[in-house]
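With one protein chain removed, the remaining protein chains of the complex are shown where they sit.
Now for chain A:
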Amino acid sequence: MDADITDPSDWLSTPLSSLSTLDALLRCRICRDLYTAPMVTECAHSFCSLCIRKCIAATPASEHPCCPICRAAVTEVKLRRNQVVEEVVGWFRAGAREGLLSVAREGGKGRKRARVDDQDEKRSEAASSAAAEVRRSTRARPTAYVVSTSSSTSLLTITSSYQEIPPSPEPTTDGAYVNLDDDDDGLVPCPVCDKRMTVKQVTRHIDSCLSLKANTSSSSSTTPSSSTSTKPKTLLASSSTTPPHQKRLPKIQYSMLSEPKLRQKLQDLKIPSHGNKQALQARHSEWVSIWNANVDRSVPRAKTQLLRELAAWEESLDRFPAGSRVSAEGLEEWGVKHKGDFRELIAQARRNLPKRAEAKAEVEGEAELESDKAAE
């Protein structure tokens, strides 16, 4: 429907269809989007911070909040950040997904062509036509890289070389394959110092490299970031520093507060403070969820953005009033259409009036009714 809606099924039509599993695993089961500030629950399930906080906030006060997946009890203050997942999703979202997907789609085209060619070959085997041979070779040439490898090895090569090429928005031309080929010099980087060498050399080199590193880091221990490779370091550094001014907001027992006091709380937080107590309460609760979820982000957003989010939430409430059956504009139409039904109902109610007392006595059965709505 929408072009910017990404989905695990995007991979299914490509040779990298197994990545659909990875894609699905990196998504929150509540919003079905890639995790934003993933939090892990006591039962070890992960959700976006905002999703699980909203979920907990929506639990009636009479019940204990439970995990949406396994229904084990969860407590909001016991949520912990799932940092590894956050970093993986950050990498995936920042361009790796898009890059991999476009490479995979391009590869898919190549493979499809290859398959057609295979069929051509089979068909022409008996005829032993040289023309078919020529056709095959000319067609297969631009995508020879993919054709020549099995799906598993091409997956490995593409992903491993991908780590070295920073994800660019459009590596999709045929040239991408040539680049990948050129890059694949048969050497692998040392996991410690990133120096490229053959696999055999690495096994011998790694011990000496590690001891060397241990020496240098102990001698210059005051600056630990100086010696090692910087790539993963920067990622870690950006996510582990929580700005000191970002503090989580506490929950409020709304029943303990009078309307003016609650309004004052909202004013103190500098968020809109109009409406009745119910509206104030809903807005405050939503704001606490939005705010606390923002604190869980490795890169929190500005308050103006959060306010925009709150306004959007409020707007969506107005558009879809909970539990209302008829929209305001359709109300008149509804009344005209169901005039007969209403009349019948009124007549029925009048007829039943004397019977009601006896009927009340025998209320017991499949469902208990809330008749206040029925009266409308």
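Rule of thumb we're sticking to: a residue touches a chain if its C-beta (ideal position, glycine included) is under 8 Å from a C-beta of that chain, and two chains touch if they have at least 3 such contacts; residues count from 1.
FYI, contacts and distances are computed from a predicted model.
Undergrad: Just to verify: the chain that's not displayed, which of "DNA-directed RNA polymerase III subunit RPC6", "Vacuolar fusion protein CCZ1 homolog A", "Autophagy protein 5" or "Ubiquitin-conjugating enzyme/RWD-like protein" does UniProt list as its protein name?
TA: "Ubiquitin-conjugating enzyme/RWD-like protein"
Undergrad: Decide which residue listed in A:L25, A:C43 or A:A58 touches the omitted chain of the complex.
TA: Considering the complete complex, A:A58 is the one touching the chain left out.
Undergrad: Of the residues in chain A, which ones touch the absent chain?
TA: 1-2, 5, 7, 9, 29-33, 50-51, 54-55, 58, 68-69, 71, 308-309, 312-313, 315-317, 319-320, 322-323, 325, 348, 352, 359, 365-374, 376
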